[in-house]
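Yeah, one chain of the complex is gone here, protein chain that is, but the others are all in their spots.
For chain A:
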Amino acid sequence: MEEKLTLFKNRKRFGIEKNIDIIFKNTALVLSSFVAIILLGIILVVFFQSFESFSRYGLKFLVTSEWNPVKDEYGAFTAIYGTLVTSFLSLLITIPLGVGTAIFITEDFVPKVVREIIGSFVELLAAIPSVVLGLWAIFVMEPFFRAFFVFLHNFFGWIPLFSTEPTSRNSLLAILILVVMLLPIVTSIARDSLNQVPKKLRNAAYGIGASRWKTIFSVILPAALSGIMAGVLLALGRAMGETMAVTMIIGNSNAFSWSLLSPGYTISSMLANQFGEADGSQVSSLFYAAFVLMILSLVVNIFAQWLVKKFSLKY
């Protein structure tokens, strides 16, 4: 018995080091708990701040477009519609563009050097501050697309989305600038997850006579889907929350219109525009709108997770 104990006695790390271990573990626990605490804190604060508005307007807040601080009437439908339509349409354009780019730079259609240059340029796009993009959108993109918008209105005016005369600030411009901002997110994450698909799966597909086309769309993409979806979700979060560039270009009008060619509003741009001079029930209504924004992205997140579970190939 005595002999066996020496085994333990000789271990010097028994004292201080072990205490350090415990301290480290607990510090890590506390620090990582902060994430959860902060998240819960934000949700609670937003919820309680919006309570006044919530009890006064209830769900009517979500479906009316009246926003009149003088008469104390608030409805966020325009902003909610604007948020949904800008983020989903911008994603709709970004996903094929971004995933397509990712496929292009992970396959060997062109020499590696070219692919790497394209890849790093796409990533550099993410480094441009959104206020710069907003400025660019106002002074370069808008004049560039003006004729195209007129064309859209003239030929597709029967579609509600293009039913008004294009104005120089409108939702469609916001969608286009969002595409520029989302593209690097979707592309770089899609590229990483495509690269992570094991080579042996590609071999397997080619080995049974699959064309490159078939290999990419039936094997490689489904196997990378969960990663790509994660990128899309991140992009969606960005699209819903993006404030600066959108506020600069969207026109900030609470008058509801289905048309993308007329000025619109998003929840984020509404918050940015109004928090300064808001008081009383307007503050509460803004918090209510913020709460709606959080719920929206939560719902979209859960839906997307379900989609990924359903369609991705697990390797």
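A few points about this structure:
The rule we apply is simple: contacts are C-beta pairs under 8 Å (C-beta built on N, C-alpha and C of every residue); 3 or more make two chains touch, one makes a residue touch a chain; residues count from 1.
Note that in this section contacts and distances are computed from a predicted model.
For the chain of the complex excluded from view, the name given in UniProt is "Phosphate transport ATP-binding protein PstB" [choices: "tRNA N6-adenosine threonylcarbamoyltransferase", "Exodeoxyribonuclease 7 large subunit", "Cobalt ECF transporter T component CbiQ" or "Phosphate transport ATP-binding protein PstB"]. Although one chain is not drawn, the whole complex shows that of A:G15, A:G207 or A:G276 it is A:G207 that touches it.
Only one residue from A:Q49, A:S65, A:S163 or A:S218 touches the chain missing from this view: A:S218. Within the entire complex, the positions of chain A that touch the omitted partner chain are 108, 112, 198, 200-211, 214, 218-219, 222-223, 313-315.
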